[in-house]
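What follows is one structure encoded as structure tokens, with my remarks underneath.
In this view, the complex is presented without one of its protein chains, the others remaining in place.
This part shows chain A:
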């Protein structure tokens, strides 16, 4: 059975009690969490923790993603892997270092990313608005991917596609939500705040999935290593943002599961309230558990599993040269 993600909202202290995690909240409650049942731990409040608690999480291979209040995603504590494979990392770096191989992987990632953006716009075409021209223009960007000859140019194609795509959001989203312009650091309005929060959730989902393979999360193919974050997670997240983040955003807003009063304007931007965050996380986790019949695996798989099989597919590609098939929405 796949394990669940666990989200802690309270402020307080995380410690170790024998083989169990213990959380003492500031308002005097104590909770125990069996560490074996956790896939990934998310800390959303102000939590103090010590090395003994981290040691336990490390022993069980549980990554911890820390979300602060003002700057949503703070960072990740990544436990060390039980199995490391020198061979895998060597091949991963080789593929990065070889211009043609790197470009091929980057092509696959960006093509899938644009395909998934297009699938979302197509879904709303005719249903809400006329998106024919946006679909066409995304189609053009998709076609351009094949002909790019270096990664920088490719990033340009992806940026153009994303601009076309985000411009559709205002018409997809029920009033008064609007994106107008994608802004972060900090997000200035509600839609931007939602996109930022959901995107960082997708990113952390990818970090956790990569942790389960022997791939090195810092070596990506589209993004340059040396950025502050795990570049391979940024790469894989590009594929899944339209599937995991944007669909959740549309649903939450259009079904009015989230409203303007779930946000507060702070000095440094627009932020989700705690209730707002809970609603978003619930919808996000529910989406991770959705299943689709996989065309090549003989069974239904959850979206969460798709992230993992994507990483497997990449790993197989770097090790064997067989095609990498990042998830392109087929359902």
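Basically, a residue touches a chain if its C-beta (ideal position, glycine included) is under 8 Å from a C-beta of that chain, and two chains touch if they have at least 3 such contacts; residues count from 1.
One rule holds in what follows: contacts and distances are computed from a predicted model.
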item: Protein name (UniProt record) of the chain left out of view, among "2-oxoacid oxidoreductase (ferredoxin)", "Sugar ABC transporter permease", "CRISPR-associated exonuclease Cas4" or "propanoyl-CoA C-acyltransferase"; value: "CRISPR-associated exonuclease Cas4"
item: Contacting the left-out chain in the complete assembly, out of A:22, A:101 or A:212; value: A:212
item: Residue of A:192, A:287 or A:305 in touch with the missing chain, whole complex considered; value: A:305
item: Identified contact with the non-displayed chain, of A:162, A:223 or A:315; value: A:315
item: Residue of A:25, A:58 or A:85 in touch with the missing chain, whole complex considered; value: A:85
item: Residues belonging to chain A that touch the chain removed from view; value: 1-3, 83, 85, 87, 212-214, 296-299, 305, 308-310, 312-313, 315-316, 319-322, 325
